[in-house]
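One chain of protein is taken out of this complex; the other chains stay put.
Moving on to subunit A:
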Amino acid sequence: MIEDIELETLINDVYEYYGFDFGSYSRASLKRRVSRVFYLDGFKHFHDFLSKVRTDPEYCKRMIDEITVNVTEMFRDPSFYLTLRKEILPLLGTKPFIRIWHAGCSTGEEVYSMAIMLKEAGLLHKSILYATDINASVLETAKSGIFPLRMIKDYADNYRDSGGQQDFSDYYIANYGFAKFNDNLSEKMVFSQHNLVSDTSFNEFDLILCRNVLIYFDNNLQKRVINLFDDSLAVLGFLALGTKETIKYSISQTKYKQFAKEKIWRKIKE
């Protein structure tokens, strides 16, 4: 494991040289992630690693891609998706137009999950799904809609557990160990790089999903991001977080009402 002081030096340098600010990331996880890249890339001395990061923008990009956690799955936590399907989508369906933001979408599995549910609810045609991440490489994967075939069985199980009743295999074409999801699912998706640490609100949404992203941030940054979501959410819109995340330390509880047992909150006033 790298030393605390080394980590802090790296954080400072990455900010100074490239403007990416990891200063408010939870240290325990960040330290593990940086140590992982350090050893993975065969470095022996931290100063070599540091100088590579400073002088080689391509390498710095690789390092950032590697330290951000990009583990995701389709219909992750099926009971959450069941609630979305049964309770939230019918409410959103009454609107003429539905704007959804997946913040920290990683490789996009949850975005495609959402598109499938919207399609089945007959709402995809009037929806737009903005999907953003700090990491440009994962967005490329997300855009392609191509995911490893070995995961598909789990995804099909999740899909079923989340209330899906169609034949899941109708949504993709399998080839060479990969599943390519149908283009009609991605037609309504807009992918772009967005950094929750430094970027601002860019639209008003009816549903914002940010699942298992806030866990990597300290309390102050969590507060900032929740307020960014608040600024980006229409009244009566919904905010959905990961199963172990909460807004309760970040924003006035009179403004939001938790929905069912899931980590979904509805904005009840401006």
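Criterion: contacts are C-beta pairs under 8 Å (C-beta built on N, C-alpha and C of every residue); 3 or more make two chains touch, one makes a residue touch a chain; residues count from 1.
Just so we're on the same page, contacts and distances are computed from a predicted model.
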Which name from "Amino acid ABC transporter membrane protein 1 (PAAT family)", "YdbS-like PH domain-containing protein", "Tat (Twin-arginine translocation) pathway signal sequence" or "protein-glutamate methylesterase" does UniProt give the chain that's left off? "protein-glutamate methylesterase"
Tell me which residue among A:N12, A:S169 or A:T243 touches the hidden chain in the full complex. A:T243
State which residues belonging to subunit A touch the missing partner chain. 1, 26-29, 32-33, 69, 71, 212, 214-216, 218-219, 222, 242-246, 249
